[in-house]
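Supplied in structure tokens, the structure appears directly below.
A single protein chain has been omitted from the complex, and every remaining protein chain is retained in its original position.
For clarity, chains are labelled A, B and C in written order, and residue numbers in each chain start from 1.
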Amino acid sequence: MKKYVDDFTVIENQRLNHEYVVLTLKHPDRLPHMMPGQFVEVKVENGPDTFLRRPISIHDIDAENNTMKLLVQEIGEGTRLMGALNEGDKCNLVYPLGNWFSLPDKKDVLLVGGGCGIAPLLFMGRHLKANGIKPRFLLGARSADGLIAIDEFKKLGEVYTTTEDGSEGVKGFVIHHPVMRTQQPDIDWIYTCGPEAMMKVVAKYARNHEIKCQVSLENSMACGFGACLCCVAETLDGNKCTCTDGPVFDSTYLKW
Amino acid sequence: MKKYVDDFTVIENQRLNHEYVVLTLKHPDRLPHMMPGQFVEVKVENGPDTFLRRPISIHDIDAENNTMKLLVQEIGEGTRLMGALNEGDKCNLVYPLGNWFSLPDKKDVLLVGGGCGIAPLLFMGRHLKANGIKPRFLLGARSADGLIAIDEFKKLGEVYTTTEDGSEGVKGFVIHHPVMRTQQPDIDWIYTCGPEAMMKVVAKYARNHEIKCQVSLENSMACGFGACLCCVAETLDGNKCTCTDGPVFDSTYLKW
Amino acid sequence: MVDLNIDLNGLQLKNPVMTASGTFGYGEEFMDFFDIARLGGVLVKGTTLNHREGNPYPRMAETPKGMLNAVGLQNKGVQYFADTIYPRIKDIKTNMLVNVSGSTVDEYVETAKVVNSLENIPGIELNISCPNVKEGGMAFGTSCPSAVAVVTAVRKVYDKHLMVKLSPNVTDIAEIAKAVEDNGADSVSLINTLLGMAINAKTRRPLLSTITGGLSGPAVKPIALRMVWQVAQAVKIPIVGMGGIMNATDAIEFMLAGASAIQVGTANFVDPMVTVKIVEGIEKYCEENGFESASELIGAMEV
Partner (left out) sequence: MVDLNIDLNGLQLKNPVMTASGTFGYGEEFMDFFDIARLGGVLVKGTTLNHREGNPYPRMAETPKGMLNAVGLQNKGVQYFADTIYPRIKDIKTNMLVNVSGSTVDEYVETAKVVNSLENIPGIELNISCPNVKEGGMAFGTSCPSAVAVVTAVRKVYDKHLMVKLSPNVTDIAEIAKAVEDNGADSVSLINTLLGMAINAKTRRPLLSTITGGLSGPAVKPIALRMVWQVAQAVKIPIVGMGGIMNATDAIEFMLAGASAIQVGTANFVDPMVTVKIVEGIEKYCEENGFESASELIGAMEV
């Protein structure tokens, strides 16, 4: 897929809570085709301490309006500066990067996300729905206010939630949700993105139940497009770049 | 004079033209006493390429309202970021720094400024006036639109101007103005601040006519308060720090 | 019209801008962004005799105006390069140079031999300065005798342009430059990365799997400039300067200090189109400052 470098314009910065924002970015012209699971590399301007770009998943696409949404969790200076972008600001992206989730060959699909890892799942959910598959989502957070953008997900399919403190949904981690506790799960495919510990547990569950599982890694990156070899994950074929061979991998392909 | 580090609040950013702004900064509490010729060291936040503070002269003081004015010429990233400060922004200063112009022992006084070097002359003019001395100003610029803040100077005394292109005042450099061309000048003291080349010419003129002349240097500085020894000027007594022994020097004390 | 051509001791560059090894893949990664044939040269990934997996993740840490990397020369070996990569890149109309590394003198020699047989590769850059491998690598570049040993041995088997990439992790880089010049190097390139380290104070662990890694980016520019200048006083062969170049002004500074050409590394990650912008910027600078050719900039600093 051809890659571009462009200045987008921020047309909305929607603050979800103290640490999450959704940025809506408008392409100067016509947005090229992009797939769920792909990401962009954001140039953070004016950061005294940021130097490299920041990789952020594509959260949603509105092809008609040539806009893209990014869901950003503010964890450091780079993401905080993104969170502080105002309407009208420019935002330079290298995009679209990486591979993407593949469509399932069966119909019972669960998308499991935690933290900012839910970002690509919305786009994937929309893509699944467009392809006649009804996605179900299992979203986990520390507490209720970490469960963000739920309404958007609800528009696409059923949403299960867990919180570590039990303030909403099932108490515990995603793996403690009943949908993942049954001995005969009605799940054919799992797509997951979130903290590595979460994904590993989900992948193990999938393996045990012979469910196909695609995980999206968030390794730290210097370039995002295969030039530096900094972002490798260990796979059955040795070190592979998360930014070009990933970020989406079949969980069984990873040396987890 | 005791030095402080404080967060001031920008209460006004008045743009004079494409490259000059006057910032009005309010002290959180009560402004300490300061003298004309002294400067502040401004911390420039959010500059990807600025690291050290930037020295800026005190342009004016309003002791009643606890505000200080800075006249900033945007020549690089640091000054541009200052020029972009908005009402309500914080601005951290180390202040007041350096020595100051002394009061003259005679009454015919000329203040000669060029570029951002006019900044301290307004404060000095006000100080002179308060001490019963009527200041006259000779201000030079490349062209008319570089002659800034003239109205403020006019409130304090007579203002002569020169422009290199003749678009306002006398055509040429300050030294070409009639007030500096007479064989028997009616000037006892000169205070000057501006480009080094200008100050050297003015100092030479003063020396030739046995006029007392104080110059204010703008050497590059790392600290601004005597800790680094980076800002030295060559004097009759060897290298002296511009930030503590200066910025104001008697022109005859410098090895010019 | 400014003449941007540079004669690098026989190697003809259409302009002084090259890409630094390990930061530009095989060039192909940048084809979407611009036509890489517009550059003076491309240094492909560090290549060794045998396949190397490189170091474990994490391999990267951002530092003030710089980054540390600990890639560790991950590559599929020179034979794979010759068989699979070379056919894909051999017709790109610029100098495609191979960065060669090894753990022993023999490995350097064997690798250079293979590259020597590739018609459209007009030169190699001998990497005697990689800080990210346990054996060899930087060790060769930090003493004169070992640097001389590698260069002499490779010179015997390699006919084309032999550029030697120097390590900045030394007391006296000019001395090493002189030694490799005396033993057959056609040019020297500098600087490779400076050995550095970063720690996560929260977890109290190093940020890199290898603890230490190589520092690059604007942070190192003052050191790199100084070394280029020192080497320029010591050798007659051309110098290819690098270390923190982010824009045309930086590139020009390296040339003023004595570099005949420059390489751009880390900046490619921040702006994949930075190299063409630098070519344009050098041209503009020459125009505005009355230089008819870029080569007039070489060593033009007035002291």
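Going forward, a contact is a pair of C-beta atoms (placed from the backbone, for glycine too) under 8 Å apart; a residue touches a chain by one contact, two chains touch by 3 or more.
Worth saying up front: this structure is predicted, and the values here are computed from it rather than measured.
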Partners of the unshown chain among those that are drawn: B, C
Contact residue for the chain not shown (choose from B:53, B:136 or B:212): B:53
Residue of C:6, C:20, C:256 or C:270 in touch with the missing chain, whole complex considered: C:256
Positions on subunit B contacted by the hidden chain, ascending: 2-5, 43, 49-53, 94, 219-234, 238-239
Where the missing chain touches subunit C, by residue: 63-66, 68, 142-143, 169-171, 194-199, 201, 204-206, 211-212, 215, 217-223, 225-226, 229, 244, 249, 252-253, 256-257, 285, 300-303
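One rule holds in what follows: only the chains that are shown with their structure count from here on.
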Arrangement of touching chains [line / ring / star / complete / other]: line
Most widely separated chain from subunit A, with each centre as the mean of CA atoms: B
Chain-chain pair with the highest tally of contacting C-beta pairs: A-C
Separation of mean Cα positions, subunit B and subunit A [Å, integer]: 55
Mean-CA-position distance for subunit C and subunit B (Å): 47
Of all residues in subunit C, the ones touching two or more other chains: none
